[in-house]
Each structure stands twice: as C-alpha cells, then as structure tokens.
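The structure under discussion appears below in the form of structure tokens.
All protein chains of the complex are present and in place, except for one that has been dropped.
Note that the chains are named A, B and C in the order they appear, and that numbering of residues resets to 1 at the start of each chain.
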Amino acid sequence: MSDWLGQAIASPALALFFAALLVAVTPRLLHGLWLVGVPAAALALLFALPEGMHGTVSMFGHELSTLRVDGLSRLWGAIFLLSAALTGLYGLNVKDRLQHVASLLYAGSAVGAVLAGDLVTLFLFWEGTAISSVFLIWARRTVRAHIVGVRYLIIQVISGLLLMVGTIIHQRATGSIAFNTLGLDSAGGWLIFLSFGIKAGFPLLHNWIQDAYPEATVYGTVVLSIFTTKLAIYALARGFAGTDLLIPIGAVMTIFPLIFALIENDLRRVLAYCLNNQLGFMVVAIGIGTPLALNGAAAHAVAHILYKGLLFMTMGAVLYRVGTVKASQLGGLYRSMPATTVFCIVGAMASSAVPLFSAFVSKSMIQGALGYEHMAVVWVVLLVAAGLGAIVPGIKVPFFAFFHRDRGYRVKEAPFNMQLAMGATALLCIAVGVFPGALYALLPYEATYNAYTLSHVINQLQLLAFAALAFVLLYAARLFPANVRGLNLDTDWAYRRALPALVERFRQSSVSLRARVMHVFSRNGSRAADWLASAFGLGGAMARTWTTGVMLLWVIVLLALYLVIYY
Amino acid sequence: MSGWWLVALVAWPALMAAPIVACGRWPNLRETLSVITGLVLLAGVILQIGPLVDGGRPDILLFSILPGLDLHFALEPLGLIFALVAAGLWPLTTIYAAGYMRGNREPDQTRFFVCFALAISAAIGMAMAGNLVTLFVFYEMMTLVTYPLVTHHGDAESREGGRTYIGLLMTTSIGFFLPAIVITWLISGTTDFTAGGILAGTGIGSVGAMGLYALFIYGIGKAAVMPVHRWLPAAMVAPTPVSALLHAVAVVKAGVFAVLKITVYVFGLDFAYQTSATAPFLWLASFTIIAASAVAIYCDNLKKRLAYSTIGQLSYIVLGSAMASKLGAVSGSLHIVTHAFGKITLFFCAGAIYTACHRKYVSELNGLGRAMPLTFTAFTIAALSLIGLPPMAGAWSKWYLMSGSAGVEEYALLGVLALSSLLNIVYLLDIPARAFFLPGDAETPKGIAEAPAACVIPLCITAAGCIALFFLAHPIIDFVGTALGGPA
Amino acid sequence: MSRPPVNTPRLLSERAARIPAAALLAVCLMLVGAEFAYEKHPYFGFDGFFGFYALVGFATVIVAVLLARLLRPMIGRHENHYGEADPGIAELDSEGPTDE
Partner (left out) sequence: MITHFFNQMPALVVVVPMLAAPLVVLAHRQWAAWLIFVGACWAIFGMAFLLFVEAKIAGQVSYAVGGWAPPFGIQLVIDPFNALVLLLVTGVAALTSLYARASIAAEIVAERGYLVYALLLLCIAGLVGITITGDAFNLFVFLEISSLSSYALIAMGPKRRALLSAFQYLIMGTVGGTFLLIGIGLVFMMTGTLNMADLASRLPPVADTHTVQAALAFIVVGLSLKAALFPLHVWLPNAYTYAPSVVSAFISATATKVAVYAVFRFVFTVFGVDYAFGTLPLGEVLLVLSAIAMIAASLAAIFQTDVKRLLAWSSIAQMGYIVAGFALATPDGISAGLVHLLNHGLIKGALFMAVGALFWRLRGSSINDLAGMGRAMPVTSAAFVVGGLSLIGVPATAGFISKWVLLSALFEAHRYLLVAMLLLASLLSIIYVGRVIEALYFRARPDDVTEHAHGEAPLGMQLATWALIAANIAIGLHATPELGAAQRAAAGLMGGGT
C-alpha cells in the first residue's frame, strides 16, 4: 500500500493531469465526475500521503523531490484541491471543453508546485501554471482577451525565467537545489524573490492581476483568482519566511490597490484590486515570520481563497446572465438573482472580516502577530486597510451590483450548478468563521490563538460599522465616487503605452537607419556596378577587342618594363 | 569492419537515388522506396548507438584526397546525435512531402525526391566526417543538392531566392571556410577531429585563434549568424517540405553542427576558453538571437517568420559553442535535437495550413483552429518547446544553455536568453492563439478541414516527439557529456 | 432579459432604504456605548483610547474616498484608451447609462 505512495506517480497533481486528459477525450456527460470527483479523490490521496520527501526522481545529476508533504504544503495542497472541486462544480455548465482541460492542468500544476521539494520541480510546475492558465483568458475569444492573454503569459513567463535563472545561480553558489529557506543573501535568492514577487503582485509588479483577471471567461476568472497568487504566497512562505523586506512591501500592498478599487467601474477588476490588497496581509505575515504570523498567513490564504472565489463566482454569475459587470450598468439585480445576492453578501462579509465569517479568524491572527512583535506602524496600516476593506469590496460590490438603482434587468437566476458551488463555498466561509478550530488544527506551525475574545469582536465591529457609516454619509452626500465608464491608468501604462511607443520609436529609427545605409550602399553599389560594366562590360575598355596596334603597344610596354627593371 | 558501416550509411541514400529516379513514373512506388530508404538508414544509424555508448568509435580512412588529407569517416557522439536527428526526421519528412506535393500538385516530384535523398546523404556524410576536409566536401554537396529544391518552382521569385541562397552559402564557404581549413591544416598539420582539439600547442595566439574562429563561423554560412543569415529567409520560396528539411533538419543543423564540432574537436574547449577565441561570438550570437526575434515579430508571412525564428534559434547553438565549456557544448547539441523537432513541426504545420486552405499569412489564420485542431495543437506544442517552456523538450535546452552561461560567468547571456523566450511568445504562440480563439474573417470559406493524413500524421508524431524528448533529454545529455569527458 | 426605462429612482431615496440606514446608525451608537462595558487588551497603548477603532474605521473611509476622488481625474481615461476594444462590439461604443 504505502509502496506506491512514496512514488512520483502518486502525486495528486498527476491525478488532476489525468483528469484533464479524461475531460479531453470523454463525453460531456462524464465531465462532472472528473471535474469534481478527481480533485476530491486527489484530496484524499494527499491526506493518505505520509509526511516527508517522496517521489524522488534522478534527472541530470539532480535529485528531484517531486512530492514533499509537510504541514505547509499539505494545507496549501488541500485548499487548492478543495477549490478545484468547487470551481469544477461551478463550471459544469460550461460547454467549452478547453476551459475544463486548462483549469484542471492549471490546478494540477499549482498543486504540483506546492508539493515540489526542490527548485527545479518548482520551476517546471511554475511554468505549467503560466501556460495552462492563459487559455482561460484566451477562451473568452475576443480580440482584447487575445492581447491581454499574450501580455499575461509574458509576465508569467518572466516570473518563470527569473525563477530559472535564480535557481541556476543559486545552485552554482550553494550546490543545492533544495527548496527551503532561501533568503536574500545571494543574487540567486534575489532573482527568485523577484520571481515570487511578480506572481504575488508586489507593488509595481502587480498590474497583471487587474489586467488579466477581468478579461478571462466567467469560469476562468474564478479559477485564476485561486491558484497563481496563492502559489506565490506559499513559495514566499517557504523560501522567504521572516524576510524583513516583505513587511513594508506587504503594507503598501494592503492599501494602494483599494484606492484604485474605489474608482474602478468593472466589478471583477474591483475584486482583482481587493485580491491584491489581501495578498498584502499574507506578505506582511510572512515577513514577520513568527509561527503565529505564518499560521496567520496560511489561514488567511485558505479563507481568502474561499471568499474571493465566492465573490468572483457571484460576479461571474452576473456576467453570465447580464453580460456585463460594469457597476455603471448594473443595479437592482436582487430581484432577479436573489440567491446570488445572498451568496455575494456572505462573501462580502467574509471578506470584510465580520465576526463569524472566515476572514475574521485569519486576518486577526496577522494583526495579532504584528501586535505581539510591537510593529505599531504596520499594525495601523493593516487596520486602516481592514477598515477600507469593509467598503471595497465589502459594500461596493454587492451594493452596486444587486441594489443601488434598478437598471431593469430581469434575468434568470444563476444556473443550478453555479448556485450549488456558490452555496457550498458560502457555507465553508461561514463554517470557517464559526468553527475556526478545524482550520487551526490544520495549520503548519505550533501557535495557539483565539480570535473570539470580547474586546476583539467589539473592536472589529466598531471598525466595520463606522466604516459603513462613513460610506452611507458619503453616499448620501454624493461624495462617493460615481460609477463612470472608463479605465484607470496603473503601472500597466508602462508596458501598454510607454514600452510599445519606445519600441516603435526604436524600430522606426532602426528602419530608417537601415534604409539610409542601404541607400548609400545601393547608390555606391550601383555606381560601382556602372563603373565595372563600363570597364569590363562588353564594350568596356578591358574587355573590348583591342586593335592589333594597341595589343602590340602592350607588348612593347611590357618588354620595356622588363628591360627597365633588369637594367 | 565497423568503419565500413559508416561508408555504407553515407552512400546508401545516394545510391538509392538511382532506383528512385527509375521509379519516377510510378509515384506510389517512388515514395514507398523513399520512405523505405529512410527507414533503413534510420535503422542503420540506430545500430550505431550501442557501440558508441560502449565507447566504440568506428573510424575509417577511405582514401586520401591529397597527402595527409583523407576522406575520413569517424563517428562520435555529437555526430551520432546529428545523424539520428537527420535520419529520424527524414522518413517523416518524406511521408509529409508525399502528401504535400500531391496535395498541391507540384511538378517535377521525382527530381524533388532524388535531391531529398542526396541531401540526406550529405547530412549523414557531415555527421560522420572524420576531418575538416570530409566535412567540407559534404557541406558543399549539401549546398548544391538543395539548390534545385529551393528553386523548385522555377519562377522568377524562386530564381531570385535561389541566387541568394547559393550565392551566400558558396561565397562564405569558399571565401572563409576553405581558407580557414587551409590555415588549420598548415598550422597544425592535420584536419582530423581530435578529442581536445588540434590547435592547442601550435603556437597560434589569442588574436589568431579569434580570427580563425571568426573565419570558421562566418564561413559556415549555414549557421546563419548575422549578417550571413540572408539566405535563410530567401530560401523560403521553396515548397514547405523543403523548408522543413532545410530549416529544421539537414541544412541549418548541418551548419551549427559543424560549428559545434569545430569548437570541440578542432579548437578544443580548453584551448578555446583559454585564448577566448570564441568569446566575441557570445555577443554576436546574442545579437543575432535578439535581432532575428525582433524581425520575426513583424513578419506577417508565416514561413518567413519561422525562418527568422530559426536564425535566432541557431544562434542558441552557436552561443552554446562559443561558451567553450562542456556545459555549453552539451546544451548546444541538445538544442540541435529539440529545435529540430520543434521547428520541423512548425514547418509541417505551415505546410499543412497551406495545403488545406492556401493561406500563408499569419493575419489570415484567425479562427482556423476549429477546422484544423490537430495541426494547431501540434503548432502550440512546438511553439511552447521553442519558447522553452515545460513540459516540452525546449525547456531543457534552454535550462542548460542558461546553466552554461552561468558556468562561464556571463550573466548577461541569461538576460539575452530570457528576453528571447519572451519574444518567442509574441511571435510564435500568438499564432495558435489566434487560430483557436479569435473569430475567423467573414470570407473564410466553409469546408476547410485538416490537410491530408500524410501531412497531419508526421506533424503529430514530431509534436509528440517534442513532449517525449522532455522526458528523454536525460540520456542525450549524459551521452554527450560522457563523451566530452566526465559527467555533464 | 428585458430592460424597462432606466430612470428608476435611486434605492436610498426610497423609504425602504431608510430602515437599514437607521439600523446601522443604531448599531454604531450601541458599539460606542459598549466602550464602557468591556476590558481592553491594547497592544501598544494608543489603541486603547476611547473609540479608537470606530474613529479609525470612520476616518479611513472618509479620507480614502476623498483621496480617490482626487485621483480619478488624474488617472481616469476613456474606456478604449489603449485601443484594445474588440471591433464591432457595440457594448463598448454605445453610451450606456451612468450615475449623475
């Protein structure tokens, strides 16, 4: 029994890849089994695996450990597999086989990366997530999605290349490819850090998230929101736990995306900004590096995957039924989509860390860890971010989508499988909030924490209620930013506008330089050709049939030359 | 005795050219004969693997052209790998060519298959060349026998392309390659490929070695290091199976194989590294990699885009050679294999698309993915392999090239290779993405379907090869690495 | 999907909306009142001041929203600013309804 469990073949990732193959070749009727059943089975497999390094494969003189099971990887693997099952359920009604294949490959790659015991294996799966996920964007089948997809893939591959280069340099420096604490002591470490940072949405490197996620398909966005960024968080937790630099980086991440989210019109993009802000909490926690903080990061990742997935699911349902998720076009949907409305509110409350909902039990661990380490400034920053998080997405998303002004859409409720998936996810959001003990039991490190102290509950409620109050006042005073069609510039301007312009400029100048050089060449070349033709051509001086006299002249000249030289 | 095997392998396809001519009137027979010739050749080459892995080095001096200059065949691992690639992909190309040539009703098919056979004979001859002169003989033979293939259509356009093709290749080979060989012979007294090189200890200085290496690289125009790359896009006037043969298997690989072989067995890695004879080509190859990719992005003609992609990819191998390290040489030889599989798949796809719907511009491919799923899936796989993404074979060659760059402490090369990957995404992966996900244009005629099976099956096989090699790259690395001394 | 006239009144101006608003106000007052009723566990000290969390929540939102209002004219652009909109997709071209 346990013989094969230690082999690379027993990887849950492979199970998902196999499911992808099955989806590709079997009739639609069976897809539910593969999309939901296989991730669930893989989850069981993950827990059947004993802790330790498994699946050792010897390749190119490296010992690759394709299957490392410990607390951290098991938790991440578990939540990835769980959400793979949930999204599989959510996407059951999608007819496009390709999206299912891509999402299973994507989930499999993410699980594989989480279970990777060494940097080479990590790199392979890391690139796997990039390649498979881009199809979820392209599957939107619009010109814009095509462009966005290419852009997204390039950024993902940059991250992969940085990881590859970093690994190579790291290996040369240390002789090891083990994926453990890496640190920033070497160039290799820095490159890997940057690689993780891109996928984790570090400030200035973040914009691919907001660029790509809202352009994917209904189903694709939900899947995308789960894996890539949380994989990066896992990698940071594994490789850079306790790196001080992460604390300021994370702190910035918690605030600035929310400002953008406030004035963003596309609600899925609003969610993408908020996703970025939540990553900030986890990054800060990893930067602190204490067992409590790391547990907090892990717990928050779990909670975050669930509620953010739920929110994206509801917005997906809206997009599916209404055809748009632009706040400026929406309103009053609670009449036609009541269940979705409820699920969205649950998601929003979970996201805002309302007590009894999931984020409350996880986010407060991070806040608590900061407090214990006496990091006052960052603590305040995170508190501010938590307050603001109650508005976006907490209020902004459900309010403008489902209430606000009725735009008169009378659409059907979301399809049944979507409702089922949303319901299950919502239930989980609440369950985690109500019974945090189950989650805490799974956390990788030894640290006890209790979220439900009286003062904590009251303080949190104060924060949220007064934030909501401020919103109501601002809204009534018509000071809350109106939902206007348009887009907001972000760092993507650098590579969507500045870089192409620069490249075009360079191209123009090199084209004209080339033309000028060619002109000089062709002019002088044709002059030379003319000269050659006149000298050697048929009537040319050299090739013409000389008269006998001229020939004799040459004979004389040559003879004279010889004689002169000899004398 | 085993040396005669090499002669037999080189001669076999050339000898079979005669029966192929004789069967010109019966196309089925002619093509069956071609494929059988290819399979027999492949079997013969495969039989060499065992002895070589056991450390055997078959060797035969056939006769001397001039005193000290022999027609000398010898097989070593680099050559075996090139021979395997050429012999392995040739039967597939033949099958594909049969489908393509018939599908497009091309004229002069017999001449085509004969030249094909001669070209592969030249490729095997190069692979098994035991000295520079033998290499040169077959190098020139390949240029000449592929010329009728390039100019197959015989119109003004192909005449112009053929002129550039043969003009540039002959100019460089006679103007630079030949003098380089003569110089090598004069200073070292031999042109035999020798482990550890033959130039060390001849008293040639650093500058001299650098100059000689430059003569070699620019003399081997088939390696297409800028600015002697122009022949490659010019040769795109050829029918697509020719492009596949030229740009994936025989011609271009012969060029970079020669570069690799000269670096390893004429200069010797240690000597090249100590004199930094190869160092300038780290940067010249890098320039070629980036510049070719940049040009490719702006090419709307699919085959031209692939041609520029080839130019860039070839310089990967030149780069590997120029590292003058074992890792560099190993990665270069691995890339010969992986690029061959990737690029031949892409050309097969381009030809299949042309056969199915006569489109040759990238901008015309929108929406074709639904009609030709196999072709475009294969295209995707090959494109990913060339970009260097797992789980495709190209990932390993890129990995090893990067390791090699780090090994010689040229970290800027890592950036070059990385940038090249990104540019590859833009100009290669963009194509299947369009085909699969963008709506087709209004005038897309209904009823477009996959090309004939003879076209589609080979490209599926080579695409599968791109994936299989990801898992099988390991033996190649070990094999070449061991041959160069010690573990890779 | 059907779309009646778009000029339906804003939700908050309806009577129904006043009830939750009032409830929220009541909750807020209760929570301030609770300040006297429980034992605080401040990490630093300043977080133990009266109404600290309420103040932070309220002020944060006000300041952030005002900041965002300032930011919008600077970075707001037309929807097809980058020229990547799909040709022939009417949804982006038509002037849809907006607030205000």
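What we mean here is this: contacts are C-beta pairs under 8 Å (C-beta built on N, C-alpha and C of every residue); 3 or more make two chains touch, one makes a residue touch a chain.
Everything quoted here is computed from the prediction, not taken from an experiment.
**Q** Of the chains you can see, which ones touch the chain that is left out?
**A** Result: the unshown chain touches A, B.
**Q** Per the definition of touch given earlier, which of A:58, A:448 or A:548 contacts the omitted chain?
**A** Considering the complete complex, A:548 is the one touching the chain left out.
**Q** Considering the whole complex, which of B:175, B:373 or B:415 touches the chain not shown?
**A** B:175
**Q** Which one touches the absent chain: B:23, B:133 or B:259?
**A** B:133
**Q** Could you list which residues of subunit B touch the chain missing from the display?
**A** 63-67, 69, 71, 133, 136-137, 140-141, 144, 151, 154, 159, 163, 166-167, 170-171, 174-175, 178-179, 182-183, 185-186
**Q** In the whole complex, what residues of subunit A lie against the chain that is missing from view?
**A** Subunit A touches the chain not shown through residues 532-533, 535-538, 540, 542-543, 545-546, 548, 550-552, 554-555, 558-559, 561-563, 565-567.
Going forward, only the chains that are shown with their structure count from here on.
**Q** Return the distance between the CA-based centres of subunit A and subunit B, expressed in whole Å.
**A** 37
**Q** Need the CA-centroid distance for the pair subunit B / subunit C, whole Å please.
**A** Roughly 62 Å, centre to centre.
**Q** Hey, how far is the Cα centre of subunit A from the one of subunit C, in Å?
**A** Going by mean C-alpha positions, subunit A sits 27 Å from subunit C.
**Q** Report the residues of subunit A in contact with subunit C in the complex, numbered from low to high.
**A** Going through subunit A, the ones touching subunit C are 142-144, 147-148, 258-259, 262-263, 321-324, 326, 328-329, 331-332, 370-372, 374, 376, 379-380, 383-384, 387-388, 390-391, 403-411, 453-456, 458-472, 474-476, 478-490, 496-497.
**Q** Contact residues on subunit C for subunit A in the complex?
**A** 1-6, 8-12, 21, 24-25, 27-28, 31-32, 34, 38-41, 43-44, 46-47, 51-62, 64-69, 71-72, 75-79, 81-82, 84-87, 89, 91, 96-100
**Q** Could you list, by residue number, the parts of subunit A that touch subunit B in their complex?
**A** 59-61, 98, 123-124, 127-128, 130-131, 138-141, 143, 145-146, 149-150, 153-154, 157-158, 160-162, 164-165, 168-169, 172, 507
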